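Written out below as structure tokens is the structure these notes cover.
In this view, the complex is presented without one of its protein chains, the others remaining in place.
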Amino acid sequence: MSLLDSLVRTARRRSPWLFHLNAGSCNGCDIELVACLTPRYDVEQLGIRLEASPRHADIIVVSGPVTRTTLEALQTVYAQVPDPKVVVALGSCPASCNMFAGSPTVVGPLDRIIPVDVYVPGCPPRPDAIVAGIADAVAILCGDVPRPEPTHVPVVADACATGGLS
Amino acid sequence: MDAESILHMLDVESAAEHRTDGWWVDVPDLDVRGLATLMRTREVRFVTLTGTPDTAGGYRLIYHWDADGALLNIATTVSAGCIASIADIWPAADWVERELRDYYALVFEGRAETPTLMLLEGDEPGLFSRTSAAGREIDPAVTARDAAEAERKES
Amino acid sequence: MSPVITMGPFHPALEEPYKIDVVCEGEHVTDASIRVGFNFRAIEWLAERKNYTADIALFEHVCGICSNVHTLCLSRAIETLAGIEVPERAQYIRVVVAEAERLHSHLLWAGIACELIGFETLFMACFGLREKIMDVLEAISGNRVNYAMNRPGGVNRDIADPGAVLAAVRAIADATSKQLIPVLTTDATVRARCAGVGVLTRADAIAYGAVGPTARASGLPQDIRASAPYEAYDRLLFEVPVRQEGDVFARVVVRALEILESCRIIEQAIEQMPAGPFRGDDYPKVPAGEVCSRIEGPRGEVFYYVASDGSDTPTRVRVRTPTFANMPTARPMVLGQTFADVPLIQASLDPCYSCTDR
Partner (left out) sequence: MTVVRGLISLLVFPGALFALPAGWFMMWLQRKINARAQGRIGPPFFQPFFDFVKLLAKEPVVRPRLQGFLMTVLPLAAVASTLGAIALLPVFPKAGGFSGDLVLLVSLIEVGPLCAVLGGFVSRSLYGGIGASREAVLTLAYNVPFLIALFALVASAGSFSLAGVALAAAWPVRVLALIALVACIPVKLHLNPFSAASAEQEIYAGSTTEYDGPRLALWELAHALEWVALTGLVASLAFPVADAAWPVRVVVFVAVSVALVVVLSFAAASTARLKLAQTARWFLLCGSGIALSALVVAFVRL
């Protein structure tokens, strides 16, 4: 591995910027993610920053079971984040739809819409679990750990958009 | 103004019932706009409007009011699927009426437009009515989208 | 042709997805419309298909910030229908948890509001303080969010260490009155951003059906805890802070004072809490009927309507969350204000869109 390569890997490991996207979550996960920024957890120590624009991000953190109404925005944001990028499913909702499974307005789980790399289980996960999940995502981002095989082939937008309502 | 005087003014005192959670009264041929205007002038707070399907195929609408802290529930029946809107008298009722259209395709007459609130623009109203048969047996592993896809494959 | 600026559905000012279309002349707002529904998970629809036990867990997830008010309100509705009494100790425990939740919610809100006016240091201070009450909630319930405390007929867990709760609450009251309130009310930059901004008149507050701190900051002294006391509130002394101005600053002040009142309530409740059982033996059987239930959540009045046909599944559960009532008031508030104020004004309502959409 060349010197430049290892420099880039180190930089990716030490500077993960997040974009957080709420796809119909109950706020539980979202507020715990915000708590990660605050003095007790202070993820800025690890170089983690919550970015306002998806163009600046390396890691997309998605919470919520993905509702029909957030679907389009979710796909737009996913396309807007430049490569290399990693998707973190925050909490139980994006993993399984949790208790919202069966709802006519929920089109998740998340892995049917975009490929998911890291799952952070919990309802909601504690801030330390979130930080650990981001660390897993960073390992994928900088190439220390291979990207997992996608669990589902993401489906096209139209099939989702009409889900349950047609 | 307190709940009993309001009931007296509406002339439904005898039919009203006082329970632990407030006053309840059924008025089948309720003049909702008259009621709304009265409540507005007496500063009785509009709490919300509940719609629920009744056994006869119509809908039961309950107007909830807060009169000096006491809850006043005035119910009426909608059989033809439409009722007068009170959103112009009570801006507070605007969102509820839009929501009820989304859920049960109820029509509120007198509104210039009833945009969707919870559904996407252009969706057909009446989500709850349309899907009332679905999902009684929920398998957590199967989402509604899977069901829709399976249906599409079958047909 | 005035430009329409759409904020959202994913916007850094908003923890949650929602859209606000703002029509601007330069930096001045001439019209605004709010679009919600991004968090619409059809919880009311799901509730008609799950039994009461599952519904309690389901409604806990209406909102992750004020989860306790939803289970409390639903539990109270079921108790009223079934005609059962809650043991006295459980009533006090419910009050403690509800007020602790109000504390964390108000501190959270104060933090987010500071973040919105770019005052990051105060945001961090609020969240640092909030961690104290999160520790209390975690010690009581085992969870930081979604406490799963309420069940029909009582609460699921006892308060094991009331002394620790008292100590934490006193520390919060102290920090609030000595640090938070002085900074919030005297800092020149905070005042410049909040005073006179986003006024909601008393008449508008009534017409739009505003509830909670939003209504109280516009001169309406409404609070379900005082007007229709539930649980142990009729045995506790507290005041309902009311302001007449109706601007963002008034809403800041009302919530700051409520933090102190909540601390007072918790202190009294812990001291008065009697010994005894904290829940009934069995889950109640719910007879046919309909019932309304109201409690005062951190954001205002929470309203539940439950209809039952006597089976173990409700036929209809209707939820009117405080933000659903408050959110339409944002329109009269932002008219004539500058674009930079819009995020702050909507945040001053302490909006919760996952509550609104359900």
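All chains are identified by letter, namely A, B and C, in their written order; residue positions are counted from 1 within each chain.
The rule we apply is simple: a residue touches a chain if its C-beta (ideal position, glycine included) is under 8 Å from a C-beta of that chain, and two chains touch if they have at least 3 such contacts.
Here the structure is a predicted model, which is why all the values come from computation and not from measurement.
Enquirer: What shown chains does the left-out chain touch?
Expert: The omitted chain makes contact with A, C across the full complex.
Enquirer: Can you name the residues of subunit A that touch the chain not displayed here?
Expert: 7-8, 10-12, 14-15, 38-39, 42, 44-45, 47, 51-53, 55-56, 58, 80, 82-84
Enquirer: Quickly run down the residues of subunit C that touch the omitted chain.
Expert: 5-6, 11-13, 27, 114-122, 124-125, 128, 187, 189-190, 192-193, 338-343
Throughout what follows, only the chains that are shown with their structure count from here on.
Enquirer: Roughly how far is subunit A from subunit C, going centre to centre by Cα mean, in whole Å?
Expert: So the centre of subunit A lies 28 Å away from the centre of subunit C.
Enquirer: Using mean CA coordinates as chain centres, what's the subunit A-subunit B distance in Å?
Expert: Centre-to-centre distance between subunit A and subunit B: 38 Å.
Enquirer: Can you list the residues of subunit C that touch 2 or more other chains?
Expert: 37, 40, 42, 45-46, 49
Enquirer: Which positions in subunit B are in touch with at least two other chains?
Expert: Those would be 118-120, 127, 131, 135, 138.
Enquirer: Any idea which subunit A residues touch subunit C in the complex?
Expert: 21-32, 34-35, 37-40, 52, 64-65, 67, 69-70, 73, 77, 98-100, 102-106, 123-124, 126
Enquirer: Mind listing the subunit C positions that touch subunit B in their complex?
Expert: Of all residues in subunit C, those touching subunit B are 36-37, 40, 42, 44-46, 49-50, 80, 206-209, 222, 224, 227-228, 291-294, 301, 303, 305, 307, 315-316, 318, 320, 324-325, 327-328, 357.
Enquirer: Enumerate the contact residues on subunit B facing subunit A in the complex.
Expert: Touch list, subunit B to subunit A: 118-120, 123-124, 127, 130-131, 134-135, 138-145, 147-149, 152.
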